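Input: one structure, supplied below.
Every protein chain but one is kept in place in this view of the complex.
A, B and C are the chain letters, set down in written order, and residue numbers restart from 1 in every chain.
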Amino acid sequence: MAPSPPVDLQLAHDHGLSTDEYNQIVQTLGRSPTFEELGVFSVMWSEHCSYKSSRHFLRRLPTTGPAILQGPGENAGIVDLGEGLAAVFKIESHNHPSFIEPYHGAATGVGGILRDIFTMGARPVASLNSLRFGAIDHPRTSQLVKGVVAGIGGYGNSVGVPTVGGEVYFDSGYNGNILVNAFTLGIARADRIFRARAAGVGNPVIYVGSRTGRDGIHGASLLASREFDERSEELRPAVQVGDPFTENVLIEACLELMQHDLIVGIQDMGAAGLTSSSVEMADRGEAGIVLTLDDVPTREEEITPYELLLSESQERMLIVAKDGCEEAVKAVFDKWGLQAVVIGEVTDDGLFRTIWHGEEVVRIPVPALTSEAPVYERRAEQPSDLVQRQQLDLTAFPLPTDYAEVLSTLVTTPNIASKEWVYRQYDSLVGGNTVVQPGSDAAIIRLKESNKGIGISVDCNSRYCALDPYRGAAIAVVESARNLAVSGAKPVALSDCLNFGNPEKPEVMWQFTQAIDGIRDACEALELAVVSGNVSFYNETDGRAIPPTPTIAMVGILEDVTQHVTQWFKHTGDIIVLLGETHEELGASEYLAVIHEQECGVPPMLDLEREKQLQQICLQACRERLFSSAHDVAEGGLAVALAESCITNPHSALGARVSLQGDLRPDALLFGESQSRVVVSVQPDRWPQLQELLQSDGLPHTVLGEVGGTELEILGHLKISAASLRNQWRAALGRQLT
Amino acid sequence: MLAKVYVTPKKAILDPQGKAIALSLHALAYAEVGEVRMGKYLEVQLTGLSHQQAEQRVEEMCQRLLANSVTEDFRFEIVEE
Amino acid sequence: MLAKVYVTPKKAILDPQGKAIALSLHALAYAEVGEVRMGKYLEVQLTGLSHQQAEQRVEEMCQRLLANSVTEDFRFEIVEE
Partner (left out) sequence: MKWGIVTFPGSNDDRDAWYCLEAVLGQEAVLLWHKDQDLQGVEAIVLPGGFSYGDYLRAGALARFSPIMHSVVDFANAGGPVLGVCNGFQILCESGLLPGALVRNRSLSFICEWVSIRVETTRTRFTSACSAGECLSIPIKHGEGCYVADTDTVQSLTDNDQIVFRYVNETGAAERAANPNGALHNIAGVTNPNGNVVGLMPHPEHAVEALLGGEDGRKLFTSVFI
């Protein structure tokens, strides 16, 4: 085996550590670190594991509430569902790996988030994903989309967790950095939550799951460097490849294990594998941990202790068992054909220690890797060109002559076109709980154990965020909440995935802090808590950062799942009503971007009080079963929302005849994206009751017209066959992805 | 002319299929079986190329499409039929 | 000892993967490409067998597990390393 290289400042730099950080390490240890220790520090102090640039600002987010059982800090957040049940959920990014190898990158992203959920004792019951790709005509986009979607399906379908929703956007801002954010929700018994704690001196530390290979080792550049170049090509770090079959049995085995009283703590091995899992468990348990690396099951010969500590091989878990329960634990995993090996024990010395060939190669105080890791309050500065990009002079844009033409162009633009091409490749039914499949504003699943249901929606309009990160992030929160409210699910908590560029750049840091404040203010107004999340920085290529993308995954509850509502028109003769008001707002709209090829102006203004009022009304109307359909107005504005109400029924199209009042520019009236608006349809005999509700509450609303016929007609503006519009809308994405 | 292309998972890359197949063979009492690796085998019909051109074109096809350079190795042979 | 096993789709069975690859190759302007067939290539490590035993054992593995007689043909070679 090749000898470890000498540890010096240069090597520290190769590991991505700054000079100050290296000095802090030497100071903490009172000596220079070993090669293995340097590796451990470099991963534990990496942005990914330490949140060193974001931690300070994340403290601003509201994280508590009556229904919140677990906020940020554990593997996932937990919400109380009542009746002794809890929802465990989190969203996580797998952006960089997915760009390098779309299939395996996306697949292992799904595998990783699943482990975060079942490690807490929850059975995963629903996954969603939020995807961002470059311009659809960019040479790499098509292959990336196909690879990512196949990877999400390939893993999720096989592992047996339904993929019930998500979002996909295309924007040239992602040409060099795609985003793959994966969300999973699991159901646990509120009194049977498991946490990632190492406690009880002498308790055995047990390694379970796949063997360790050289997958995704972080010191890639290093291993390929001078000291090692006699090592052959195969010894280079390898991309992680997921094994959904192993994950499938790992889930069953872990959930079965948790039925018995055998373990103290359990943690998945995610980023920085063995190192972060054991260090985090020791940290949470305020204990120490010692591992004998020689006992770690390996896939290849000649793996070094450095590689064992940093490998990111998939489908592995770390368990702290009760002393004496080793055999019982092994028996459970053996039943499922999995390996369980004791590799260490819990200590009281507060140290992370690892032994290799009888020698101590790592000896680090646990807090040095966690609470005492560097935290940066980086400089934030508004981008110099922002004000200029926010300018918008509508008089510069001539009114279109054919609005029907504009509408069909909009419903076939990749960001609005049907995502059926994507979600039909996902098993959205396994588990037998899917009440509303992909295709409506929110996914709805039922709880077998009760009458309740859960609604989930992921949203972020990154064009809004690029032009105003504060308002854009606030809108992401209210839109995902609105998607739930119009579906009958009361929003309770969210998980956020904050995707940004290089935080060492003041403009990026400014976008980040603005987005945090936007999320905070929207959450406080709507009484929502952030219970889990993930930060992904350095989404940047050749100095070009992605548009700020704070993806919001919102979870809501239906007390009675049969009260859910879908977005498409149901019956001829139903009355169509617009809830909310339309203003002359075309800034940052899909209409400007697609029809006038301009991405400028400010996003629509947001009145949080009005939004709250709207959502409460929608929830009450759903409870009283007043809506035949309800669909929030988003990209493409009112005309597109009406069109979607006509054409998104999975089986067929249904026409409508409406007239829009208002002395706005027609294009703003039709395609403006004013917030806090919902298109609903109501059976005539229920309209009086709804009208009374709206009037007593003083929510602005307008009767637009009536459902029926084969055409969508917006009097004085357009008339178009609903069936043909539906066909164009369904075929558009697949056609453009050739 | 026929190109026989063999695409195999890189040595250090996990091969879940090979692993599962090996386990099943053991279960079927083929104790003699050690590691199993599973890859792809492609037969590509070619026309109107010299052997040398074929060599160079197929090499290129493998790099561009037939093999995933991140996870797979490839080798091929050109045979006249 | 190593068994190299080649599993190919029967001529009668349509091979959508091979077809798709041929199309992509044409799209990449490899006009010389005719039909493409895609099959599996397995490498099975063997220990403690005579060459003859290996021949007979691997034949059996193919018939029982590695190939599906309805849709696939197989052939293999045993190589000493």
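Assume a contact is a pair of C-beta atoms (placed from the backbone, for glycine too) under 8 Å apart; a residue touches a chain by one contact, two chains touch by 3 or more.
Not measured: the values here are computed from a predicted model.
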Selected from A:153, A:173 or A:547 as touching the chain missing from the view: A:153
Contact residue for the chain not shown (choose from A:138, A:424, A:570 or A:686): A:424
Full-complex contact with the absent chain, from A:310, A:561, A:640 or A:733: A:561
Positions on subunit B where the hidden chain makes contact: 16-17, 20-21, 24, 27-28, 38
Sites on subunit C contacted by the missing partner chain, in the whole complex: 12-14, 16-17, 20, 40, 65-66, 68, 70-71
Interface residues of subunit A (partner: the chain not displayed): 150, 153-154, 157-160, 243-246, 248-249, 336-337, 423-435, 437, 446, 448, 561-562, 650
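What we mean here is this: only the chains that are shown with their structure count from here on.
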Residues within subunit A bordering two or more other chains: none
Touching two or more other chains - residues of subunit B: none
Partner subunit A, residues of subunit B touching it in the complex: 9-16, 19-20, 23, 68, 70-71
Residue ranges of subunit A in contact with subunit B within the complex: 100-101, 104, 210, 213-215, 234-241, 243, 245-246, 299-300, 313-314, 337
Residues of subunit B touching subunit C in the complex: 6-8, 18, 21, 24-25, 28, 30, 32-49, 57, 61, 64-66
